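A single protein chain has been omitted; all remaining protein chains appear in their positions.
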Amino acid sequence: MLENKEHKVIGTRPIRHDGVDKVTGRALYGADFQAAGLLHGRVLRSPHAHARIISIDTSRAEALPGVKGIVTAKDIPDAGDKIADLGEGAVNLKYLCDNILASDKVLYKGHAVAAVAATNPHIAEEACTLIDVEYEVLPPVLEVRQAMEPDAPLLHEHIRTTSLGETAEEPSNVASHIQHKLGDPEKGFAAADIVVEREFITGTVHQGYIEPHNATAHYNADGQLTIWCSTQGAFTVREQVAEILQYPISKIKVVPMEIGGGFGGKISVYIKPVAALLAKKTGKPVKVLMNRSDVFEGTGPTPASFIRVKMGATKEGKITAAEAYLAFEAGAYPGSPVGPGAMCIFAPYNIEHVIIDGYDVVVNKPKTAPYRAPGAPNAAFGSETVVDEIAEKLGIDPLEIRLLNAAKEGDRRADGPVHPRIGCIETVEAAKAHPHYTAPNGKKHHGRGVASGYWFNIGLESSVTINVNSDGTINLIEGSTDIGGTRASIAMQAAEVLGISAESVNPSVVDTNSVGYTAVTGGSRTTYATGYAAYEAAQDVKRQMIARAAILWEVDEANVQFADGEFSSINGKEEQISFRDLCGRLGETGGPIVGSGTVNPGGAGGAYATHVVDVAVDEETGKVDILRYTAVQDAGKAIHPSYVEGQIQGGAVQGIGWALNEEYIYNDEGTMTNASFLDYRMPTCLDLPMIDAVIVEVPNPGHPYGVRGVGEVPIVPPMAAIANAIYDAIGIRMTELPMSPDRLLKAMGKI
Amino acid sequence: MPIVAIPSLLRNLTNGEESITVPGTTIREVIDNLEVRYPGMKARLCEDDRIKPGLAVYINGLLTRGSILESVDADAEIHFLPAIGGGMAAPSH
Amino acid sequence: MRDFSYIAATTIPEAVALLGEKGESARILAGGTDLIVQVREARRDVDWMIDIKSIPEVNVLDYNAATGLVLGAAVECYKIYANDAICDAYPSLIDATKIIGGTAIQGRAGVGGNLCNASPAADGIPPLIVLNATCVIAGPNGERELPVEQFCTAPGQTALQKGEMLVSLKIPAPESNSSSYYLRFIPRNEMDIAVVGAGASVTLDAAKETIVSARIALAAVAPTPLFAEEASALLAGREVSDEAINAAAEAAQAIARPISDMRGTAEQRTHLVGVLTRRALNGAIQRVQEAT
Partner (left out) sequence: MARRSHVQTTINGETVEFLCEPRQSLLEVLRDELHLTGAKEGCNNGNCGACSVILDGRLVNSCLVLGVETEGKSVETIEGLAAPDKLHPIQDAFLENAALQCGICTPGFIMSAKALLEQNPNPTEHEVRYWLAGNLCRCTGYDKIVRAVLDAAAAE
């Protein structure tokens, strides 16, 4: 299906369609929504990491002037233990509801307990302090290995470990065990000349989007519920809210406002059902906003993890066997990304003998949520460090050992499926040839490191409608919220089909009543799948336009061709008309044209990345500075290269933050002590060099233009690349994230 | 006939066999035929005539919708893997 | 955010009277970059905010090479580092004002407010200590003065009595062959609170080889910013040498009483006191030696 021809629009860099709105402050984000009679909601959160709720008394809060309504878990319809299959996969509805407003137990500090609607936000906030909650405080479990101990306090008495459908007898904090096995690992290790085994610890980190969660809800008198919010997926909000409130999806309209970052963290709902409950109770529109500490403490970070990696290789550098043990913190409810972590951990390599065990473990921390290639960065920190160590011990260049073992089309992944056409080798080769890698690297306490990473990407449903305008432009209606320039990258694919400019497309992201089902902006799928739907919708328009030209010229449709924006008649008549001119004649040839496209493609091509980083280590303070950074990535086909580079640069920098400073710091009671942008320490622009993003294009056969998802894989390599660079600088293997100054000082024996 | 890669955690049901060739033109038929040969298999893979939540079905290396109605070619390779709870939505019905 | 009242005072007596009248429930508002956040996050109960920015005396920024600097309590950081003469005379003060928060914070926050906020980690205080600053305090009984190292008494607590407010800071004119330096350690390069801060001032002899006198001050290693008096005294009369500097750094380490918190561990802080004291002293000495 790959169209291997020259492109006119694809690969260019037009100004994004929503650009002017966003540089002038006109673009409306969720919190910007205003309505007459609006009430303001705030959520009361648990001060304890683990406690039983004995009672909730709202009477003092209700008496505060300006308070219009208070809700608790009692206001959520009783869900029983129904399994709801929602946007995030299999989610136990009870867990979902309890995470919205705790019913019997609070399972993390920051767990929502009640919410207030009042005439202004300050009153709502004050009212929260007047709600009396009596707790029976229980001992918290804050670390994955501690939680796996047989005598650990249990978060959920009914959880028993499941292993692919088989359930253990005893209750446990281990919700599930997964395993992938390929070949005979024992045999593979026996064939190795060198075996390296190391243990790794990674901290809890947050997506860190700048816009806090928000939601405004309103019930009409006829029961129609409208929710205005920032979300990665309006349809998944509709599904989750419908399940939680036990309310028909046909009565819920979700209006996606502009969204201020998500990275996976704005798929799960938190305050959207709360806003709906408050709106129902008060009969008024209610806007609920989180503040920054609510975001850190009450929304899903990505898990901390404990990982053990063992790899064996021959002295020539051929990897003979690999073994991994991954234990991930799910947070308060099951569902960590240990699955994808286990799936991605050895994916850059073709290894005959592999065994991977993964454990999903509940702890008294917020329920984890997706974050950019969820699970894969944790895993790659382990595997890519071990590969580096093998290379170093064997005296082989670290990129050379990757080339020697690189996965390619036809190789079998450790979890079973066979790789289609992939660009692993191409990214390593491009990194090796890059001037950064060949530049001298000799200064004292300076080091260079490399690492590779894999993310599989995903397809899922997307729908696009195109309305043709009489002036030769089109209105493109889509359901994918635009977090990073996807209006442009989707519009460009339609423009390419129709031979028009990117500027001739007016893309709109619309509400759930106004476009066909579209899955979330996530999984690196939007430019791939919604772009694919736009391609199909444009093809639909093209077919209809060809029919109109045939009517116009009184020829058979088969005698009309379309190329370079011109319709022409073949066989006989010498007729020609531009797309634009034909658009002006739709009325007389049969009326308006609406094209549509829906897809659910299975061929999302996996993405590989290889990063090179230079660091300087201050041996006296343990501080690591990033001196130079190059990120190579296979994009399949870069539709809008600027925004592909942007994804690569942004992902790499989030990885740098994860590597060096970002983590949830907890005290013994389970309180996060750094729940602010001040102390969570995301990178500022003064902490970084320019990030050289190098796009490699190995077209994905599963997309008409060869697109692969690009959003997620750039966060996979940075942690290991930086760890390897630190080793190069000071000769110490860092095995715990973040590699913060105090940890470096300890590792260097300075404290 | 389609080949089913047996996940390591289910190999206790297949006496350690790692892949099984079974007849079937849909995932449902394949699973039913697996069940005939290896009783207990269906309960590990399905729930209420659906693939269990938390499980994903790959045919020839491509992630499917996870429906038992999915058709399979005569020489298809089928994998049952943990569903991705990750950065993307899992199949919705 | 709790409800409070706002009053913009226009004279010192008015502000002092208000403070006396409202007592503990009143708080001076200058740059507000700490106070507003503290009240918003319910870390400080305030019923009255008394805005002093319209009072002329707290906006004075007057440097005289003979008499020194008068720095009004509400003068924002950006005005301090925009003044070339002050940059030359008190480089450690400039080091600090350029790293307090980001640019936008420096547009509002001042050194006086930094001092009155009395954070153990305040970047603005060690330079004031090493520069021998004096606090000018107005109160119901008139004005009094206090050496800056005696101003902070505990985290968030100061020597200000009921009805008193900081009007300005007086910093003596720099001696010849002297300079100063402040640095802090943070894991990022900006926008962090000091894990440890160290300031130093030195006066060298005419040959710039011997230390005539020195002052060392530390932040974030005790309940208040510390004047490392013994460590400073060790340097008087010593030749500029690694040995002398190391001895002072060790003495500074000896008085550090750090805690472990989300910003750093006690061991890390104690270690950093040594590193930063050395760097601050070397930085100040280098400035003297490089001056023409």
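Chains: A, B and C, in written order; residue numbering restarts at 1 for each.
We take it that a residue touches a chain if its C-beta (ideal position, glycine included) is under 8 Å from a C-beta of that chain, and two chains touch if they have at least 3 such contacts.
Bear in mind the structure is a predicted one, so any value in this text is a computation, not a measurement.
Undergrad: If the full complex is used, which shown chains touch the chain that is missing here?
TA: Within the full complex, the chain not displayed touches A, C.
Undergrad: Any idea which of A:P366, A:G485 or A:P717 touches the chain not displayed?
TA: The missing chain is touched by A:G485.
Undergrad: Who touches the missing chain here, A:P47, A:G261, A:G584 or A:G602?
TA: A:G261
Undergrad: Tell me where the left-out chain touches chain A, residue by residue.
TA: Contacting residues on chain A, toward the hidden partner: 13, 15-16, 18-20, 22-29, 31-32, 34, 65-66, 119, 122-123, 207-212, 258-263, 289, 291-292, 483-485, 640, 642-643, 645-647, 649-654, 676-678, 682-686, 688, 690-691, 693.
Undergrad: Since one chain has been left out of the picture, which residues of chain C touch it in the full complex?
TA: Spelled out for chain C, the touching residues are 1-6, 8, 29, 31-33, 36-37, 39-41, 49, 51, 53, 76, 78, 101-105, 107-108, 189-191.
Just so it is clear, only the chains that are shown with their structure count from here on.
Undergrad: Using the average of all C-alpha atoms in each chain as its centre, how far is it in Å between chain B and chain C?
TA: One centre to the other, that is 68 Å.
Undergrad: On a C-alpha centroid basis, what's the spacing between chain A and chain C, in Å?
TA: Using C-alpha averages as centres, the distance is 44 Å.
Undergrad: Which residues belonging to chain A are in contact with no fewer than two other chains?
TA: In chain A, no residue touches at least two other chains, as defined above.
Undergrad: Which residues of chain C are in contact with two or more other chains?
TA: none
Undergrad: If we count contacts the way the header does, which residues on chain B are in touch with chain A in the complex?
TA: 5, 7-10, 43-45, 52-55, 58, 60-65, 77, 79-93
Undergrad: Where on chain A does chain B make contact in their complex?
TA: Touch list, chain A to chain B: 83, 85-90, 163-166, 176-181, 233, 236, 239, 264, 267, 335-337, 339-340, 342-343, 355, 358, 370-375, 415-420, 456, 458-461, 519-520, 522-525, 600, 602-604, 712.
Undergrad: Could you please specify the touching residues of chain A with respect to chain C in the complex?
TA: Chain A residues touching chain C: 122, 125-126, 620-623, 660-661, 665, 673-674, 678-679, 681, 683-684, 686-687, 740-742, 745, 750-751.
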